[in-house]
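A single protein chain has been omitted from the complex, and every remaining protein chain is retained in its original position.
By letter and in written order, the chains are A and B; residue numbering begins at 1 in each of them.
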Amino acid sequence: MINQAYIIDFIVSCIRLATPLIYCTLGALVSMHAGQINMAMEGILLTSGLTGVLVSGYTGSLWLGALGAFAGGVIISLIMGYMNIVINADMMLCGISMNNFASGGTIMLIYALLNTKGSTQSLKSLQFPNWNIPFIKDIPFLGKILSGYNVLTYLAFVMAVVVWIFIFRTRTGLRIRAIGMNPNAAASVGINVNRIRFQAYVYSGIFAALGGAFMTMGYLSYWAQNMMGGRGFIGISAANLSGGNVLLGTLAAVAFGATNALAIVLQTLNLKPELMQMLPYIATILGLVAISVAQKKRDDNIIKKAAMHVRLEREADEAKEAAVRTVR
Amino acid sequence: MDGNLRLNHFFVKYFEAIRTLVAVLIGFGVSLLFIYFISDEPVKAISTYMFKPFDGIRRIGSMVEYMIPIMFCGLGMCMMMSVGQFNLIGDGANFLAASAVAYISTCLIPNCPPILFPVILIIAGAVIGGGCGVIPAYLQSKFKTNIVVVSLMANYILILGGVYMLLYWMRDPSKTYVGSYAIPEAAKLTNIIPKTKVSTGIILAFLATIAVFWFLYRTKPGYQMRLIGKNAAFAKYSGINVVKYAIIAQVIGGALAGMGGAIDTLGKYDRFIWLASNGYGFDGMMIAVIAKGNPAYIPAAALFLAYIRIGADIVGQTTDVPLDFVLVVQSIIVMLVAAVSFMSGFRQKSVVKIANAEKAGV
Partner (left out) sequence: MDEPILLMQNITKVYSNGFTANSNVTLSCQKGEIHALLGENGAGKTTLMKMLFGFEEPTEGKIFIKGKEVKFKGALDAIEHGVGMVHQHFMLVDRLTIAENVVLGSEPIRMGLFDKAGAIKKTKELADKYQFNIDPTAIVSEVTVATKQKIEILKALLHGAEILVLDEPTAVLTPQETRELFVQLNLLKEAGHTIIFISHKLNEIKELCDSFTILRKGRVIGTGLVPDYTPHMMSAMMVGRDVLLEITKEDAVQRETVASVDHLSYFDVTGLPVIDDISFSVQKGSILGIAGVEGNGQNELSEILTGLRNFSNGEIKLNGKSIKGLSVRQLRDSGVASISEDRMTYGCAPSASIAENLMSDRFFKPKYSRKVSLKRKDIEKVVNQYIKDFDISCTGPNEKVGDLSGGNIQKVIVAREFTSGASFIVANQPTRGIDVGATEFIRKKLIDLTRTGEVGALLISADLNEVMEVSDSLVVMHKGAICAYFEKAKDVSEDELGEYMLGIKTMTPEEIGLARKGAI
C-alpha cells in the first residue's frame, strides 16, 4: 500500500535528513584530500550549531547567525590544528578529544551566557526559512519533491559544487591534494606542508559548519546538548565511501539520509525505533568494508596497468634495437 | 653548575613522567579557571571542587565507586594500546554487557544460587565484551578498515542494543520511570563499605589490574603483544603471528570493558536504568593515555579522574556551575599528554646542555 503520498514524504524526508550529513561529508572530503581524517566533525557540528543560535539570537540577524556558525566551526578546527600539527598529538586522539571538548564546552558556554543548563530554548533564536520555489512548487509530484525545503538544504547542494570547485579547481585545492598524496613532493617544491594541513582543517570546519546551523536553525529551532547523534561520523563515513569524489560523497550522504528516513518510516510500521536507528551505523560499517575491497581491487589494477605499460614500452624498445642491429 | 646539570639529567631521565604531570596540572588549572570565571562565588566553588570529594565517607565512596568501571575500561584500553590499535569499543562493550547482565539476572536465570550468580554474570559480561571487541579488530585485519571509525560506529549500535533490551525485554511496567526489573539480591556484589555503594567490585578492579599487568609483562602472549605494538614488522620478522595475537589482545580488551559493565551494574544498582552511555569508554581511554598504556599506573590515573569527576559533580549539584567543564578538562589533558612535541623544546635544550657539558669534560 505504498501510494504516492508515502513516496513523496519519504523522498522529502530523505533529503531533509541528509542536509546536515551533506555538510559534514563536504568537510570530511576536504580533510580526506589532505590526507587527514577530521574526527572532530561531531564537535564542529555541536559548536557551530550553538554559535549560530547564539549570534542570531543576540543580533536578531539570520546572516550574522550563519557567520556565527562558521566561527564556531573554525574555532574547533583551529584548536584541533594546533594540537595535531603544532604539538603533534595523534590525529585520532585529537579528534575524539575535541568532540568531548565541544560537548563540555558548549554546555559551559550556554551557562555562561544564558544561565541555563543544557539547551537554548530560553533564547529566542532565529530559524532559516523554507523556500517554496514559485512555479516549481505547483508541478504535480515533482513540485513537492523539489520545492519547499529549507534554504540551508538548497545551500547544501550549492556548497557541494563550491567544494568541488575548491578542491579541484583552485590553487589551494591542488596543493591540498598534492600534500595528501605525496607530502614529500610538495615539500620539494617549497610548499609549506604543515601550513596547508592547518588550512585544510580550517576549511573542513567552515564547510561543515552549516550542518550544525541547519540542525539548530532549520530542522529545530534551538540547541540542546549532544543533539547531533553521530551525524558527524556518518559524514566522515560518506566521505570515505566516496573515495574523494564530491558527487559520490553527496549521494552517499543522501543515502545515509535515506537510512535515517527509513528508520522513521519503519517505526510507524511498529518496528522498534532503537533497531531502526541502528541502520545508518550498520550501513556505515558495511560501506567501509565495501570501499576497502573496491579500493584494493583498484590499486591492484593500477599496478597491473602500469606494469603492462612498462613492459610494452620495453618490448617496443627491444624490437627497435633488434631492427637497428639487423640493419647494421 | 653541578646542581644545574643534575637537574638537567633528572629532567631528561624522567621526561615522560614530568610531561604527563605538567599536562595533568595544566588541565587541573584550567578546571579551576572555568569555575573561577563562571561561578558567582568562585572561592566557595573552588574549595568545593577541590576538597569536598573527601568530605565524608559517602563522598569518598563515590570516588571509589567511580573508579571501578573506569579502571576496567582503562585496562581494556591498555590491552588495545599494547598491540598498537586504537579500538574504542570499550564504551559500547561496557554498556551492552551492563544491560545484558541485568537482563540475564532478571529474566533468564533469576533463580541462580548466590556466589555462583555474580560469577556467571561477570563471565557473561566478559564474553559479551570480548565479542564486541573482536568485530572492529577482525574487520581491520581482514579489510584494513579504519578501526577508530568502525569501533565508534559499533558503539552506537551496541548502545542502542542495550537500550533496546531495557525497553522491550526487561522493563518493569510497575515503575513510572524507565527501569528494568529489580536485580535479584543473590546476583549483586557485596557491599564492603557501609553508607556507600562500594562493592567488592573495587577489589576485583585491583585484582584485574594486577592480572593485566602480569599478563602483559610476565607472560609469553603478553610479551608478543607488546612487541607487536612496538614494531609489528619486527615481530613478524622474528616469527610472531601478528594477526592472531593482535586480535586476541583486542578480545581481551573488550572482555575487560564488558566485565567492568557487569561489575558496575551488580555492585551499585538495583535496576538497570540507562538510556544512554555513561561515557566510561572515553574515561577509560583517557586514563589509559595518561598511564601510557601501563596497567600499573591505571589505579592512580583512575583515582585522579574519579577525583575531578566527583568534584565536578558536587560542584554541579551544590553551586551554580554545571559539571560539564570536566569534559573540557579531560580533553585538554588527553591531548597534551598525547602531544609528542609538548614540552619537547625544553627537553631538547636540556639534552644540548648535557651534551655540551660532556664535551667540556665535565
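Here is the rule we use: contacts are C-beta pairs under 8 Å (C-beta built on N, C-alpha and C of every residue); 3 or more make two chains touch, one makes a residue touch a chain.
Here the structure is a predicted model, which is why all the values come from computation and not from measurement.
Across A:A178, A:M278 or A:I291, the single residue that touches the chain missing here is A:A178.
Within the whole complex, the absent chain has one touching residue among B:R58, B:K175, B:K195 or B:K230, and that is B:K230. Only one residue from A:A112, A:I165 or A:L247 touches the chain missing from this view: A:I165. Of the residues in chain B, those that touch the hidden partner chain are 214, 218-221, 223-224, 226-227, 230-231, 233-241.
Where chain A meets the chain that is not shown, the touching residues are 165, 169-171, 173-175, 177-178, 181-182, 184-191, 302-307, 309-311, 313-314, 317, 320-321.
The rule we apply is simple: only the chains that are shown with their structure count from here on.
Listing the residues of chain A that touch chain B in their complex gives 37, 39, 83, 86-90, 92-94, 96-98, 100-101, 103-105, 107-108, 111-112, 117, 225, 230, 233, 236-237, 240, 272, 274-275, 277-278, 281-282, 284-285, 288-289, 292-293, 296.
Listed in rising order, the residues of chain B touching chain A in the complex are 34, 37-38, 86, 88, 139, 143-146, 148-150, 152-154, 156-157, 160-161, 163-164, 167-168, 282, 285, 289, 321-322, 324-332, 334-336, 338-342.
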